[in-house]
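Worksheet for the structure shown next.
Only a part of the assembly is drawn; its chains keep their places, and the rest are absent.
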Amino acid sequence: MTVVSLNPSPLLTVYRFAPEKDLQVIETQAPADIFPLQQPGFVTWLNVDGIENQELVETICSELDIHPLVVEDILHTRQRPKIEPYSTFLFLVLNMFSWDADSRSVDQEQVSFIVAKDTLITFQEDIKAGKDVFDGVRARLQNPVGHLRLAGLDFLLYSLIDAVVDEYFTILDKYGEVIEDLEEENLTNPDTGTIERIHTCRRQLFWFRKSVWPLRDVVVWLSREDVDWISDAARLYLRDVSDHVLRILDTLETYREMVMGLVDVHLSMVSNRLNDVMKVLTIISTLFIPVSFITGLYGMNFVNMPELQWRYGYYVVLGVIGVVLLLMLWYFRRRKWL
Amino acid sequence: MTVVSLNPSPLLTVYRFAPEKDLQVIETQAPADIFPLQQPGFVTWLNVDGIENQELVETICSELDIHPLVVEDILHTRQRPKIEPYSTFLFLVLNMFSWDADSRSVDQEQVSFIVAKDTLITFQEDIKAGKDVFDGVRARLQNPVGHLRLAGLDFLLYSLIDAVVDEYFTILDKYGEVIEDLEEENLTNPDTGTIERIHTCRRQLFWFRKSVWPLRDVVVWLSREDVDWISDAARLYLRDVSDHVLRILDTLETYREMVMGLVDVHLSMVSNRLNDVMKVLTIISTLFIPVSFITGLYGMNFVNMPELQWRYGYYVVLGVIGVVLLLMLWYFRRRKWL
């Protein structure tokens, strides 16, 4: 294995490999170091990490004769996943997602693939500080007898796409947790913030789904079309990726249904709490308003009110009040309010 | 019939049968006992019960030259039902359901089918303690003149799929009961738990439907495609299964509509109960607040209040109070609140 590491934080990484030959790795920041990209008998993978340096991207693309529209799509991210065949190369855009634990939402990053004869170029939107979703593929490339080294460009492309799609399952799990938390919050302590959080989650799932949906066509295009440079073996693997995408979409559909349910449950919770509040008010008012009327009656200052002179008038009134209260309580009990 | 039972709780069961020949049954835990799997002139069915022992599954699959992706799908369950043709075999995934009476929900189990020439291998996810959905097929295999013994692999495959689909009708019935119970609860004693239970039910139906939906394509693929090893006779039976799947989906659609209706009824019930509570409060307050004002009036301590000196002032006030109360009651009666 030849590793030419020209820079501690390289922007450009080239991997060249062929069955039974040494793996060549070049890590550099200068485009000059990597040309000519192709070497006869080798498969070349150039990864460009971070597209902030527009000039660099444009240099590489112009060197390789890439159509200006493609360069534009690489630089202006937020593209939908898509596959576009050009006469000399194939252009692929995918969206990579990573979970941001603080905001409990996903960060989106665009990865563009240019697939030409024996050459694959990938452009990643952000410069990765630590780990990268492609690290696994890099590690497997080191293995001289691994399937990846022995197979050709098609299998490398599959491995990278698969790495991107596998990350989606992690995102799905995170959203599963968010939904469970919302369900918990809904039942124990629903407030106005809850409905907001529910809708934020709903919107994020919607965005996520929109990025996954066109991916299906991309993978189907690769695995079905008469693309002669994709072997039947790799096609089986791509069919497997297509299957994963379907499962992700299925799960997203279920999540959406669950989030819709959360809204209904929330509204029902709020209504029920209103009912509880109103019941307390009604019980207290209904108990004391009538008996207060009685006390008011005998608080009047008429000269001629015979009951006031009765020896046990007060006790009779106390009794009447007690009976009224008991009747009310019995009524509430019967209506199951207590 | 030759039965070689090598273990009381076997993991591997092999059935070999052909018209006018003895049925061979092997029950074992050692893969070695079952190879070579195929015997000329016989149809072989190998059932692997429980896939916890990954090594065992991998051993069998490598022996039979099964693609690694298929092995992965067998071991990592929660696949969508699907059918995938490979060059030397056909791979099928179905989901089996059983009703868990305690949680009133379904348990899902994946069954994977590998169909090769004269050989069928089935992998069941769980080890069945007692009964198995395939027991009926096993019993019918015992009958030397039964249709199953006389027909070939296609009819065996149909019988197993049919056994899985027939179980779905049981699940449907159970969900029908759950919905009826929820309707009952909704009308007699709706609370916050009710809306939760309604949504749990809705979600489960959604999951269930998602497992049944792709099954349609699987069965249609088998019954329509130019699969030469499926006879016209078996095709008719598969069409019947396809019909069952449609009926299940129809019923699920209706259940979903019913559950959606439950939400509306629940919200209406809660609103109506709030109305009832408010009516009681309003009646009591409206009856006694005005008359309390009157008593309050004559409870004032002004020196010069001629009414207080009237001989029958007290009785006049009592009369006025009575008239006010009666007017109020008449008003409530007219508005149909009483």
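Every chain is named by a letter (A and B) in the order it is written, and numbering of its residues begins at 1.
Operating definition for what follows: a contact is a pair of C-beta atoms (placed from the backbone, for glycine too) under 8 Å apart; a residue touches a chain by one contact, two chains touch by 3 or more.
Small disclaimer: the values here were computed from a predicted structure and weren't measured.
Student: What is the copy count for the full homomeric complex in this file, when 2 chains appear in place?
Tutor: Altogether, the complex is made of 5 copies.
What we mean here is this: only the chains that are shown with their structure count from here on.
Student: So in the complex, the part of subunit B that touches subunit A is made up of which residues?
Tutor: 67, 69, 72-73, 78-80, 82, 84, 86, 191-192, 195-196, 199, 202-203, 206-207, 210, 263, 266-267, 270-271, 273-274, 277-278, 280-281, 284-285, 287-289, 291-292, 295-296, 298-301, 305, 307-314, 317, 321
Student: Touching subunit B in the complex: which residues of subunit A?
Tutor: Spelled out, the residues of subunit A in touch with subunit B are 187, 236-237, 239-240, 243, 246-247, 250, 253-254, 257-258, 261, 264-265, 267-269, 271-272, 274-275, 278-279, 281-282, 285-286, 289-290, 292-293, 296-297, 299-305, 337.
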